[in-house]
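One protein chain is absent from this view; the other protein chains keep their places.
After this line comes subunit A, so read on.
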């Protein structure tokens, strides 16, 4: 039933697709984090207009399924005059926009937990709003919400299987193709599952480690 030699032949292909998955989800996370910070500070701004803008962003990009967002970016945006986007660019854009909405909501709790006085002290010393955001608010918000952020990272890596819809040969789609040609369904999907675990388990461990280290310092 198991035919390992045949499967080993397709491993390089799978490994290559692993890179596509990693590349797009890490880029999505990085850009999504920046979007998340900005949307979060919009949400918490004193201006009602900006607050509503932040709320609208989260409503849209958290409310619409990622799959639909990806299709929209890839197939519909070019129709309305935006230049052709490459599959990878579309995938990263979709993942970033969605991750941004979730990360903004996660960070909000962290932002709110920072005592106002810390920000007043920063303003009194002349720090700019950007400095306050980057040096005072974000580092603390990240520490305070680290478990949820790591959770979001893992969710995003798993959700990245959806980017095959714009024609990208990421991990899951490649495994499907391999299985369809070698008929080793069970075996191929076992290896696929293993690949996802190999990314996510170290991530979870690193996160746990970081969390413990930071806690010791802030306690």
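Everything that follows uses one rule, which is that a residue touches a chain if its C-beta (ideal position, glycine included) is under 8 Å from a C-beta of that chain, and two chains touch if they have at least 3 such contacts; residues count from 1.
In the analysis below, contacts and distances are computed from a predicted model.
Asker: Just by its UniProt name, which of "Flavoprotein", "Polar amino acid transport system ATP-binding protein", "MOSC domain-containing protein" or "Sarcosine oxidase subunit delta" is the chain not shown in this complex?
Answerer: Per the UniProt record, the undisplayed chain of the complex is "Polar amino acid transport system ATP-binding protein".
Asker: Taking the full complex into account, find the residue in A:17, A:69 or A:140 that is in contact with the omitted chain.
Answerer: If we include the chain that is not displayed, A:140 is the one touching it.
Asker: Per the definition of touch given earlier, which of A:15, A:67, A:82 or A:121 contacts the omitted chain?
Answerer: For the chain that is not drawn, the touching residue is A:121.
Asker: I need the residue numbers on subunit A that touch the omitted chain, in ascending order.
Answerer: 115, 117-118, 120-129, 131, 135-136, 139-140, 143, 217-219
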